[in-house]
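The other protein chains are all here in position, but one chain of the complex has been omitted.
Let's turn to subunit A:
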């Protein structure tokens, strides 16, 4: 009895069309199930903002998520900045919208690029990202994998100052150091100091230089061929617009009879959400409304896997050097010297070795912890 009811409640059954009912299996509801489960679980997203001070990073983050994450921030003055090193500061906020919960973490990098000598100023940032990967790697390889907390950085917004003529040396170095570890989205900050012509020139220049230096910024995924035209058009526009020229503001001003978020100047009002003024709307849509999940996927599938492979390779090469003679797993003598089976066996051996080493490492770590 109960099974019947359960069965009935899951699948929308039309009692009339028994023929159809026979053909209909019902896994089309899977997305709904996933949806329900995810909504219950909630999402998390980690966003890093990097750039010189005074580029409007905090304002932009506040504008994007309509929160005020930096209420109690104290800005250092020039004297204090002379001895400042790059710090990593995390702000976490829980946002809920229409029943969907998002745990948003913003990783801030004050002090980046501010000193007189900015050699290796990106090192603390790369170290932080590696740390998060390492922690996730350990958690994943651990014994209790139920509640892994994902602190990996899913996206890094890099603020390029609009005052220059393109990328500066520090920009190039930073992006090259980070492009294999995190999704980089370059932005042109404070775009309200540029005329439309200048914006276009700057964007072209930056795109050129990104190609020239071989920097792998985050690429939007290709549209599926079965998407509708409108979506494809939007997608194309989005791709041509990078890097986005953004303006941030959380103050509301009166413009054209409406209350809008913007900046009030003696010569006019810049509206943050006006597409002809800046690319803020495009960035928000891309970051939050359409590509957030893709960013997370790319982080998991590409960057994290890169890190993991690198890590394991390092471990194996290190251990191979140390334990060249002894191997924990005895190599079985091969009866038939068949090339293919030999290869297979070798592969399996290596895998086994690796797993063994990992286990050893885990045990060691657990020992150390205790």
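Just so it is clear, a residue touches a chain if its C-beta (ideal position, glycine included) is under 8 Å from a C-beta of that chain, and two chains touch if they have at least 3 such contacts; residues count from 1.
The rule we apply is simple: contacts and distances are computed from a predicted model.
Colleague: When you check the chain that is not on display against UniProt, which of "Hemoglobin subunit alpha isoform X3", "Cell division cycle-associated protein 4", "ORM1-like protein 3" or "Septin 9a" does it turn out to be?
Modeller: Going by its UniProt entry, the chain not pictured is "Septin 9a".
Colleague: Decide which residue listed in A:32, A:119 or A:321 touches the omitted chain of the complex.
Modeller: Going through A:32, A:119 or A:321 one by one, A:119 is the residue touching the chain not shown.
Colleague: With the missing chain put back, one of A:42, A:142 or A:164 would touch it. Which one?
Modeller: Looking across A:42, A:142 or A:164, the contact with the absent chain belongs to A:164.
Colleague: Given the contact definition stated above, which residue among A:108, A:192, A:279 or A:357 touches the chain not shown here?
Modeller: In the complete complex, the chain left out is touched by residue A:192.
Colleague: Of the residues in subunit A, which ones touch the absent chain?
Modeller: Counting only subunit A, the missing chain is touched by 52-55, 75-79, 81-82, 114-119, 121, 161-166, 168-170, 173, 190, 192-196, 205, 263-271, 276-277.
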